[in-house]
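In what follows, a single structure is set out as structure tokens and then discussed.
Just one protein chain is left out here, and the rest sit where they should.
Every chain is named by a letter (A and B) in the order it is written, and numbering of its residues begins at 1.
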Amino acid sequence: MTPTTQPRFVRADGPDKVTGSGRYTADLTLTGMLAAKFRYADVSHARITKLDTTAALAIPGVFAVLTAADVPDVHFGPFVADRTLFARDVVRFEGEVVAAVAAITPEVAQRAADAIVVEYEALPVITDIEDALGAGSPLVHTGWSDYGAADPVVRDRNDASFSSITKGDVDAGLAEADHIVESRYVADGCHAAPIEPRAVLAQWEGDKVTIWTSTQVPFDARAGVCETLELPANRVRIIVAHLGGGFGGKCGFHYEAHVAALAKATKRPVRLLFSRREEFLAPDRRREGMVIDITTGVRNDGTITARKAWIAIDNGAYTADAGFFPQLAAMHVAGPYKIPNVHVDAHLVYTNHQPSGSVRAPTAPQTCWALESHTDEVAAAVGMDPVAFRRLNAVDTGAVGPSGQTYGEIGVQQCIEEATKLVGYGQTLPDDEAIGVAIGWWPSFAVPSGAYLKLDGDGSGQIITGAQECGTGAVMTLRQLAADELGMDPENFELVYQDTSVAPYDMGATGSQTLFNNGRAVVAAAGQVAEQLRKLAAEFLEAAPGDIVLADGHAHVAGSPSSTVSIAELAGIAAGGELLIGHGSGAPPAAPPLAGSSCVGDLGMASFVAPQFSCHAVRVRLDRDTGVVRVLEVGAAHDSGTIINELGALGQVEGGVMMGVGQALTEGTQYDDQGRQRNAGLLEYKLQTCADTPVIRTHFVQINTPDAGPRGAKGLAEAPNVATAAAISNALAKLVGKPVRRLPMTAERVWEAMQS
Amino acid sequence: MSFTIATSIEDALAALAAGARPVAGGSDLVVGARHGKAPLPDSIVAIDRLSELSTITLTDDGLRIGALATHAAMMLDATIVASYSALADASALVGSPATRNVGTLGGNVMNASPAMDTGAPLLVFGAMVELRSTSGTRSVSLPDLWVGPGSTSAAADELCIALVLAKRPARSGSAYVRLEYRRAMEIAVVGAAASVTLNDDGTAGHVAVALTAVAPTIVAVGGLDAALIGRPVDEDTLAAVARAAAEQSAPISDLRASDSYRRHCVGVMARRAVEAAGRRAGGEAIAIPVNRAYGIGASR
Partner (left out) sequence: MSMPIKLSIDLNVNGVDYPVTIEPGRNLVSVLRSEVGLTGTKEGCDDCECGACMVLLDGQPVNSCSYLAAQAQGRAITTVEGVMRGAEMHPLQRNLLEAGGVQCGFCTPGMIMSATALLARNPSPTEEEIRIGLSGNLCRCTGYAKIVAAVQATAAGRY
């Protein structure tokens, strides 16, 4: 079913955002509010030998100084319970919180944090992920075997989570090949870098706490507070004001419990505001560095016979939500290709770096960059045009993928066709320009989600949803779904959202899942109200409920447009009787079955629900004297199913592409030899500016996908971030004569590749 | 802590004599304080309202640029664009429109960062710095002023009043080029300014090159005139310039670039600066900033 609402779309939260009246968490104040500051470890691995807060507490204006001794002794973590609120005995990365201060002003709080005496005994700093996997490596967590963990998680020494995918016989497949291509690619870690640094404000009323926080995942944040402070869910209320971007960086549970604990200790509201530097150093959500080895066997006719790969992912000091990354990366290194024989081993490796976590399509951009750069090497080995090679080997409708999933209708071949057309692939270019092409994929995440919908007596509606708006417009688009269902205008609905005590559960602005799952919930909730309206209209118009049509703000009898009553009038009738209230959730689709493969450490990612496909074709220019690259033009074709809100969808693609350009060329974390970040600021960690932007042309391949979300929509927010760096790499390889095997492909790295 | 707004140069000098630090746009001072480089001084005198210090005047002796001239003003000033193009190139590359709007030439010069973009152009123009205190005025050359990164030979009570640039001979051109990883919000990783004066026959009459961010201060490349005078500005000349620049630089490795990459790139920048300066000396109009004609700076 195609949407009936118009493409013209103005965000419900838009006027607030353009006039400056909109409130973000850092804009909120409460009477009597104190300021929070953290004392961080500052060293990457050490045993705490002394921790003395006396001097800090003695500073006038300091209300509380908290350490591990002041909160319940709880280990937490969604996959491995390796984390505590405050460091206990050992610190494992520079941004680990050792103590928290609440004081009368931020300046006093900072002075107090600095006055806390912490002494350390140095422990070996583990920074190299390959070394860390070695038998002789010191351990980041010596007591790891005592930590609780999710059942499928395979752990071994510094290997925090191991996954493999095996299909067919990879050695036999390689033996059948005419050419075997081996490649190694290494990606640096990088950051989500939302423009809003995070903020948390907490206030207790009796034994209940309300926490305003800049989180993408309010319910996850609530669960974290409940777990670590040992509170039931109904006594913790998480409210999110406008959220200034997240990109995964604000997923998970971060500092809500620290601030709540300070507020409890001081009997005052307490607010924490992060600086940009803290935003870089402290949260357990940065994009993981990776080492990727790929071997592919190919016949002279271009068909792939086998793929073997080995992946090591930098987990950092704690596992956060990265437990499923090995399996996700394994799927991405296998790629959306028809390969009969596959074996991939993927390791998530503890180091003393900042912990990794879901940043916009975790593991995918780096792995796609490696795989697709490798794919161009494989195509070259058999003398095939890289686009023709992809057309031949990419999965298609009815094909079996690398993990044994058989695909329903999918649009990867159409994506290749459209993206290459968008940039004129094959045209003659100046000798400092080239076009590179890459394909990518990404699952839709099917998870439970809920919403309420009500119409009040005047006929105006409210959607009360657990979904979280992080800027993508996904929550804004819910109004369209409700309006379509009820024959009303989107403007008839107000959104009530981002409050865990008001709305039912939703996973949050993560996994591109909002419209996919909460959309289903809103459609279901609206459907209940539609049923009620049809019943009321049937009585009013003396017709059968099944004959009532809801359209243009009215209910009418099918075939008799003059037999009509306004929905507002029906709502007025309902206000005197059975109220118009709907609730919805709807069962999420099950993961498609796999055949013929086996997975160790199976965390559910080897099978992609409603998979999304993309192809990016990118024209770049290389300054051969310096290695500086400029991206001139991007053609992005996406199969994300039905596009419900085209303006919003285009914004997702354009933003995702630019993030990909940054990741390709200028965004990479640099560490010193002690595992500390050297470029934790926006001058040295370079986001792309408005002046750097290429022309971005987008095409949506809209086909009917099995198990899709409402109206046939799949996810979209992460997919555009997957293939851009890979396409840039392939363009660059044509100009340099070989791939640049380090990500980001900085000017200096490009120049180095040209030297050798 | 005290804060005063000077309404005359005399006010400002008196405040400096009493121990105040001057602030014009303030970004270096405020950002530096927040990043723990140096705490905000106890006493500040704001000099941004001394409008007599923001004038740009062409005199018989050359160009006098008030210390408070902003980057935005310099990149648009007709005389600077036409005759001191390298300074316009550099001004147009600084930070963003807002930083160009607030940042001043005097602030740059007295901050003495080896990565300042305006420094190399000033050096190739042989600029003199006019410093004034309650005890008088003196004129200092830039090599005498800049003693190290962030450090000058000026006394604490001396205020930078103006930069005085020598008159430009006929058939002269100049350019400033820098390496940039993105097209805005950059800091120089390496940069080079060049001034070229052509003889009537089109050969080089005078060539000066100065380098950004490859030594503790902005440095001039020595010995170019001896090597290049009388030769055409051709491939050989440019190669010689690139070699000299690379050899005479002393770059460090840091998070922005390795020493070897910097050494390579400073040669590229010097070559491009001389090439562009030579073309401008020959009467060719190349838009400000000249970076846009090269590499990443080029428009789509």
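We take it that a contact is a pair of C-beta atoms (placed from the backbone, for glycine too) under 8 Å apart; a residue touches a chain by one contact, two chains touch by 3 or more.
Since this is a predicted model, take the numbers as computed values, not measurements.
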Chain not shown: contacting residue from A:C226, A:V447, A:A551 or A:L687: A:L687
Residue of A:I696, A:V740 or A:A753 in touch with the missing chain, whole complex considered: A:I696
Option touching the unshown chain, where A:G189, A:G224, A:G245 or A:G519 are the choices: A:G245
Residues of chain B in contact with the chain not shown: 1-3, 5, 23, 25-27, 30-31, 33-35, 40, 42, 44, 46, 48, 72, 95-99, 101-102, 183-185, 299
Hidden partner chain, residues of chain A it touches: 8-11, 13-24, 26-27, 193-197, 242-247, 275-276, 470-473, 647-648, 650-651, 653-659, 681-683, 687, 689-691, 693, 696
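Quick note on the criterion: only the chains that are shown with their structure count from here on.
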Interface residues, chain A side, partner chain B - complex: 621, 623, 625-626, 628-630, 632-633, 665-666, 670, 678-679, 683-684, 686, 688-692, 694-695, 746-748, 751-752
Touching residues (chain side chain B, partner chain A) in the complex: 179-185, 187, 255-258, 261, 264-265, 268, 294-296, 298, 300
